[in-house]
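Each remark here refers to the structure printed beneath this line.
Every protein chain of the complex appears in place save one, which is left out.
Chains here go by letter, A and B, matching the order in which they are written, and residues are numbered from 1 within each.
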C-alpha cells in the first residue's frame, strides 16, 4: 500500500451495518454509473434513485444492473412510493420492484398525508418481502414536528419492521432536521439520539457542514444519506480525518511529536 | 411498460412546439454529450452552447454532431452573437454558423447596448435563414426594465420574426425576471403573460424553485431554458408531478381513494 498514514480512525468495511453512505442518484447514465463504481464503489453502500427520476430515465434497466453487479443495492425514492400509494397502486409498485430486482423499499410520507397507523401497517407488510427504510419528517418547511413525536414515530417504525429510519432533509438539506437556511436543529437531534441509537438511524446530510456536524457528533461510522455521487469521495475523507474540517478530530499523536502542543492549542476541535 | 402510474399530466411529445426544455451546455465533452443523449434525449428539445464557450472548446465539431445526430438542434449563446456584432463581424458569425450546420440563432442585447430598431432589423434579416430566438432583459442586475416595456419589446420581436422570445435570467437566475436573490418578479410575469401567450415565450429558469413556480403557474408544458444538463431529468419529474414539489399538483384522484381527504388537507397546493 502506497499510502501509509498512522492512527486513522477505524472505518467499518462492506457490507456495513454502520457507517453507511447512501448515495442520491438523480439521473446518471450507464457510463456515469460505471465511472462512479470504478472510482469509489468501496465507499457506497446503497443507492437511491431520487424521487420519480427512474420514471423518466432512458436505459434504466442497464443502469440498475451496473450498480447491482458491483454489489450495490438500488432502490426507488420515497416520492415514487407515495405517487403509487396515493393512486391506490401499491400492487403495481410491488410489480415494478420485482421487475428490476429491487430488494429495498423506502416507505415515506414526506408529501402525502398518511396516518402513522397506516404507514406502520405498510412497513409491516412490505418488510416480509423487502428491506424497508422508512422516512420520518415532512418535506414541507412550514410543518415543524416536535421532538417527542419524532422519537415516538421512529420507535414505532423500527418495531414495525424498518431496518433503518431515515431522518428527512431533502436534496437541499433545508427541511426536517434542518432549518430553512440549512442550519441543524441540534436540540432535536440530541433528543432523538438520547433515546434511539444512531445505528438505527440514517441522517440525510447533503451539505458538507451537515456531514461534518454528524461525523463530529456521532463518529466516523455514522449513517449518512442523500450524498451526491461526486461527494462520496469528499465525504470519505471527512470520515477519515483527511480534510481540514476533521483533520484534528481523528488521530492519535505519536509519542514525542513536536507538533503536539501547537495542535492542541489550535482550538479547531472546539468549533462544535 | 414497467411504470404504470395513472392520471399523470399530459406531456407534449417531440418535436415540441410547447413544453420545450432548452439545455445550457457550458463545456461538455463528446462523451458527456453521448451520455446525456443516451439517458434523456427525449426530454431535450434544443441545446445552447453557453455564451462564448464554443470558442474555447476542443473537439467542438464532433461534439455538435453528437447532438445533431440525436435530433437535437444546437446553437451558440447570445453573448457570442454580441461579441461578433460589437466588432462589426456579423457576416463572420453567419459563416461560423454555416460551418457547424447551426440552424438556430439567438439575437440578444443582454450586455451591449443595441437599439430596439436595430435589433428588430437584425431579427428580420436573420429569420430569413435561421430560426431566431431573441432574448429580452438585461444581464445587468441594476438595470430594471419596466413591465410595459417588456411587453412592447416582446411583441415587436415576435412580429419581426422571432420564433420564441427568451426572458433573461442568466446561468445564475438572478437578473431579468428575477431579483438578485433569485426570487421571481411575479407581478412582471403576470403582466407579460396577460398580453402574450406563454407558448411564444421561453423562460430561463436555472433554479428548481423557479422551475416549480413556472410549472405551477403555466402548467407542465411551459417552455423553460438555461436548464443544466444534470437537471433535465429532475425537471421532467417536476413537469409530471413526480417530485415532492409538484406531486399534489398534477394528478386526478381515482374514485374511492381513501387518501382523498388527507391530501386535500395537506395544503401544499396553496404554497404558491
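Things worth noting here:
Just so we're on the same page, a contact is a pair of C-beta atoms (placed from the backbone, for glycine too) under 8 Å apart; a residue touches a chain by one contact, two chains touch by 3 or more.
Predicted, not measured: the structure shown is a model, and the values here were computed from it.
In the complete complex, the hidden chain is touched by one of B:2, B:69, B:140 or B:186, namely B:140. Considering B:21, B:79, B:210 or B:223, the position touching the chain not shown turns out to be B:79 (whole complex). Note that of A:12, A:131 or A:237, the residue touching the chain absent from this view is A:237.
Contact with the undisplayed chain is limited, among B:3, B:28 or B:203, to B:28. In the full complex, the hidden chain is touched by chain B at residues 26-32, 50-59, 63, 79-80, 82-89, 92, 95-96, 99-100, 110-115, 139-140, 170, 172. On the side of chain A, the interface with the absent chain consists of residues 2-7, 31, 34-36, 38-43, 208, 230, 232-234, 236-237, 240-244, 247-248, 251, 254, 256-259, 262-263, 265-266, 268, using the contact rule stated above.
Basically, only the chains that are shown with their structure count from here on.
Computed from the mean C-alpha positions, the centre of chain A lies at a distance of 33 Å from the centre of chain B.
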